[in-house]
Each structure stands twice: as structure tokens, then as C-alpha cells.
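Here's the structure we're looking at; comments come further down.
Up next, chain A:
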Amino acid sequence: MDAISLMESAANGALIGLMYSLVAMGIVLIYKSSSVPNLAQGSMTMLAAYVLLAFANSAGAPIWAAISLAIITMFIIGMAIERVALRRLAGRPIIMILMMTLGLEIFLRAGSMTIWGGTTRPMNLGISDAPLFLGPLLINRAYAFGAVVTIAMFGFFVLFFRSRMGVVLRAISDDYTAAWSVGISVERGVALSWAMSAVVATIAGVLWSSVQGVDQSLAQLLLKGVTVAVLGGLDSIGGALLAGVLLGVVEGIASSVLDPLLGGASRDLVDAAMLILTILIRPHGLFGRHDIERV
Partner candidate 1 sequence: MLFRQAGIFHTDYSADRALFPIPADRWMIGILLLLALAAPIYMNTLYLSSYLLPWLVWTAGALGLNLILGWAGQFHLGYAAVMGIGAYAAVHATRAGIPWEIAIVLAGITAAVIGSVFAFAALRVKGLYLALSTLALQFVMDWTISHVPAISGGTQATLQAPDIRLLGWAVTSDAGLYYVALVWCVLVTSFMLNLRRTALGRALVAVREKDYAAAVIGVNSFYFKLVAFATSSFIGGVSGAILIGTFYHAVTPEQFSVDVSIQALAMVIVGGLGSIISSYFGAAFILLMPGVMNSFISWAATKFGFSLGIETLAHLPQAFYGALIIGFLLIEPLGLGKIYNNIRDYLLVWPFGYTKK
Partner candidate 2 sequence: MSRAEPALAWNFETDTTLIRVLAQNAEVFPDRVAMREKDKGIWNQTTWQQLLEIVLCCAAGLEELDFKAGDVMLVLGDNRPRLYAGMLAAGALGGYAMPAFPDATLDEIRHFVHEAGARFALAEDQEQVDKILDLREQGATIEHIIYDDPRGLAAYANPGLISWDTLQAKGAELVIRNPNLRNELIARAQPEGPAVFVHSSGSTGKPKGVVLSHRNLLAGVRNAYRGGAFQFGESILAYLPMAWVGDFAVTMGAGIALHFTINIPERQETVLQNLREIAPTFYLAAPRSWDNLLTTIQVRMEDSSWLKRLVYKFFMALAISAEKRKLEGGQPTLKQWLLSPIGEWLVYGPIKDQLGLTRLRGAFTGGEAMGEDTFVFYRALGIKLRQLYGQTETSAYNAIQDLNEVRLHTVGRPLPGVDIRISDAGEILVRSGSVFSGYFKQDEATRESLEDGWLHTGDAGYLEPDGHLVVLGRLSDIVHTAKGERYIPNYSENRLKFSPYIKDAAVLGSGRDTLSAIICIDKEAVGLWAELRGISYISYADLSQKPQVIALIAAAVKHVNSALPHGLQLRKFVCLHKEFDADDGEITRTRKIRRNVVEERYKPIIDAIYGHQNTVLMKAKVSYESGEVGVIERTLSVQEA
């Protein structure tokens, strides 16, 4: 394997990784505000893609209008999930909360499949298939677009957390009870984080479906998202961004090295290994706070 193709794998991996970060950011947003690890983030991404498809195809809306509609719809769905399913579980053992997000995962995924069926459908954002050339490296145009959007989202979040509402969310994530006692509506903050997370999921859904089409496999982004989120540190948005790049690069290189040896499909194995190693070696991730639970 020559150095060029290895670098190519790394560069494309980094871009893909940034798109993983988008899923991870959704998880981090929710975890930051309420310490709930959202295992339904993958399904939310998938649901968002279907919703978008519904607006775009069935309603015949132009793609940008459809995206806006999908964002609004998901914003509401995100809030609704928090209100109906999670709020009542506040204070329950983590096992219950995990099971709840898992139940949501199953429900949203299988529910979408029930409604829209399992066949893969294309999603065209009008991005050309022609690769970009970065020196000698061939770069996937869609990945590059996705990466740019991700970085833009990151920028938005950095600004957002400096705004008034963002400060409120930060206060909640720092100390639940303290926030409560100074009159911050913790419930509303948490609901907002779910809604924003659903919006992030929508954007991730749009980008990912433009790359791989709309089908059940979108939900499997959960594993990537979780791995990135944990690697970056569950409560760090910036961590998610960097960890995404890291995972993408490792995945890209490893898969181009390992695939021929193992007969393909080594990406998932690499993810799983990264996840396990992170948990074993540095559970609080690269940028997470040290006080994250550990025995």
C-alpha cells in the first residue's frame, strides 16, 4: 500500500469522522444537560432522514424547504420525546434510563421501517459526484461538504453556549441542583437540549443520507456516534469534534490496511475496539471531566 492512498484514506477518514462528530454532538448535548446517554441518537438521525424524504418526495417541496420543515418537525419530536418519555424517569437508576433510550431506539427505528419500508432510497442534495482534488489526494465532495457543515455547527454551538440560553444550559450541566435553586427551569433546559439534539440529528441525517441513501443503516450510526462521544469525553462538544476526526482517520487507515486481510467490514470492528479501549483506558475520554463515574 502506497503512502498516497494511505493519506487519501486518512484525509477522507477525517472528513467522515467529522460527520460522525455530528451524531456524537447530539449525544453530548443531551448528556451535558441531563446525564442521559441517548442510545436513540442513531434512530433519530434515521427518522430525520425519512421525515425529510417525506417532505421532499411526497409533498414535493424543494429540498431546502424540505430540510427546514424537517428541522422544525424534529425540533418538536425531540422536545416531545423528552417530555413524554424521559422527564418522568428523572432520578431513576441509570439502568432504567438506558433501557428507555434503547426502547426509543427500537421504537423509532422499527417504527420508521414499518411506515416507510426497508428499501434504500436515494437522497439527492445536488452535490456533484465528482471528487475534489487536494494535491494528489482525491477527496469525496459529499464528505467535504459534510465536514464543512459539521464545523459550522460546531461554531454555532460555541457561540450558542456563550448566549444567555447557552449559559443556562451550562449551568444545568454544571450543577443540577444549584441551577434549580437559583430558579433556572431545569426541565425546560433539558427539553431544549433534546430539541437541539434532534436538530443536529436532522442535519446528520441529511448529510449521511446524501452519502449512503436513506435506510435502516442510518440508525447504525449510533455506534459511531457513541464511540466518538465517549472518546471525546461525553460532555465535551469540542472533544466530539476532535474525536470524530481521530476515529475517522484510524478507521480509514485501519480499514484500508485490514480489509484485505480480514475480508472486509473491518470498520465496525475498529469502532468496537476503539470504544472498548477508551472505556478501559480513559473512560472520561480525551476531554471529558474526570469525575465521570468509574468504579
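Basis for inclusion: all candidates are chains of the complex that A comes from, given by their letters.
The working rule: a residue touches a chain if its C-beta (ideal position, glycine included) is under 8 Å from a C-beta of that chain, and two chains touch if they have at least 3 such contacts; residues count from 1.
The shown structure was predicted, so the numbers you read here are calculated from the model rather than taken from an experiment.
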Chain A: touching candidate in this complex (1 or 2): 1
Contact footprint of candidate 1 on chain A as seen in their complex: 37, 39, 84-85, 88-89, 92-96, 98-100, 102-111, 113-115, 117-119, 223, 226, 230, 234, 262-263, 265, 268-269, 271-273, 275-276, 279-280, 283, 293-295
